[in-house]
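Only one protein chain is missing; all other protein chains are in place.
Note that the chains are named A and B in the order they appear, and that numbering of residues resets to 1 at the start of each chain.
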Amino acid sequence: MDFDFSAVIDSWQYLAGGLGLTLLLSALTVILSLICGVAVALGRMYGPKWLSIPLVFYIDSMRAIPVLVVLVWIYFALPLLTGLNLPPFWAALVALTFHISAYVAEIVRAGIGSVRAGQTQAGLVLGMSEAQVMRKIVLPQALIRMLPSIGSIISITIKDTAIAAVIAVPELMKRTETVSGQSFRPMEAFTVAMVVYFLILFPVTRLIDLLYKNIGYRGRS
Amino acid sequence: MTAMAAELQNRKNADQTPVVEYRSIRKLYGEFVAIGSVSARVNKGEVVCLIGPSGSGKSTLLRTTNALEEIQGGDILIDGKPLPPKKADIRKVRQQMGMVFQNFELFPHKTVLENITVGPLTVLKVSEQEARKRAVALLEKVGLSDKADKYPANLSGGQQQRVAIARALAMQPDVMLFDEPTSALDPETIGEVLNVMKRLAEEGMTMIVVTHEMTFARRVADWVIVFDRGSIVEQGPPAQIFDNPQADRTRDFLSHLGWDG
Partner (left out) sequence: MNLDWSVVWQYSGALGQGVAITLGLTFCTMLIAIPGGIVLALMRLSSNRLVSGASACFVEFFRNIPLILLVYWTFYVMPVFTDLSLSPFATGLLALSLNVSAYNSETFRAGINSIRKGQTEAALALGMSQTEAMLKIVLPQAARRVLPVLASTWVSLFKDTSLVSVIAVGDLAHTALEIRAQTFRVLEMLTAMAVIYWLLGYPQAKLVDRIYKKWGVKE
């Protein structure tokens, strides 16, 4: 058995470009999912019934349907239905955000639920409105308490962006496939990609844990 | 009617409109009657202590004052005006009442200073500079000037409760409500909180205090209300309640606590 990494090494710029796209797609997905997830959670918890019922249905459906299925549906089927053609990158961003927002919503709901009622009352007795209490008191604490879960969300997102290779988004996974196919060195190519993903994912989760260790007390009343 | 006359004679500012007046308050949790039909008044500058066994309804009554608990019957008058039904108006009333909780409820994500400034900044919309100035002065008053930039988690229970008092005072309230402010404290830090409260009373703050600290009630209160099973058993000046209780249940309660005057 012989290893030959030269093909992979020769394509390092090509692969690095893929990695850049992986990170860009991950960052955008995480940011959008956090915003949408908070909105969905608030709508579900405090919104009127006509809003909360479909939101719960949406959340539970995303727990039931694989992200791959959402991805190919939005990329291949949605244009047929709406005439709206999304380029692969944007389709992936929409699909991943749609899927991951549901998870964020569940995490936000648990986070808000875990902030003691006394904290809300302490805000109310200062004369704050309910919206002010949510914005200034409850949400910031909930977000700190959610840090470990947000860490998992970031990790899941980075891993899920690899699935975007299926719709030919030229991110790291897709470019690894290309290099593997052109060089006939699949083992080397995929092994390198695995190590690269690990080197990104492992520190990310560790850093979030470390951050939580340092500021977690600011979320505990 | 004689009791009423005596009350009028004995109490501070009894000729003025009471700051808080409870008229036949009724509070139910489902079928359970938390408060039967309770009437009481708090005059300007008075320290009124609510005492009685756990679960007797004294905390519940306190929490109806600023509408943290809804009532099912009766009226609460603040400066002679009934508690408004609208949420926005209740916020106005709450701004005039400081409240201190058993579990402090400091905001853990804010520093000590930010805990004190958040109310004036968000609700009263005072300037950053003004809020800061007030907070610094209040921290000095409660003896915690050196803790301004610490987070609540770094403070002892007694220190946290003193910050909570400063936070309430920052709104410059007319009345202070204390809901068992020392019940969650280690014995050695109870004194520092009671001292702050005592000083506040001496400055003429109107205070309603739910407490198990009988010594504090005896020394600082102007008026003591004894609760049992959702109703008032007896009320009067501390000398009467502690030295010459009129009701058997007051005597029972005090003797259970080992109170001997």
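Definition applied: a contact is a pair of C-beta atoms (placed from the backbone, for glycine too) under 8 Å apart; a residue touches a chain by one contact, two chains touch by 3 or more.
Not measured: the values here are computed from a predicted model.
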item	value
Chains still shown that are in contact with the chain withheld from the display	A
Residue among A:Ala27, A:Met187 or A:Leu210 touching the omitted chain	A:Met187
Residue among A:Trp12, A:Tyr46 or A:Phe198 that touches the chain left out of view	A:Phe198
Contacts of subunit A with the absent chain, listed as residue ranges	1, 60-61, 63-70, 72-73, 76-77, 80-81, 155, 158-163, 165-166, 173, 176-177, 180, 186-187, 190-191, 193-194, 197-198, 201-202, 205
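Methods note: only the chains that are shown with their structure count from here on.
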item	value
Computed distance of Cα centres, subunit B from subunit A, in Å	47
In the complex, subunit B residues that touch subunit A	66, 68, 87-88, 91-92, 94-95, 97-99, 101, 103, 105-109, 118-119, 122-124, 151-153, 167-168, 171, 177
Contacting residues of subunit A [partner subunit B, same complex]	116, 118-119, 121-130, 132, 136-137, 140-141, 144, 217-221
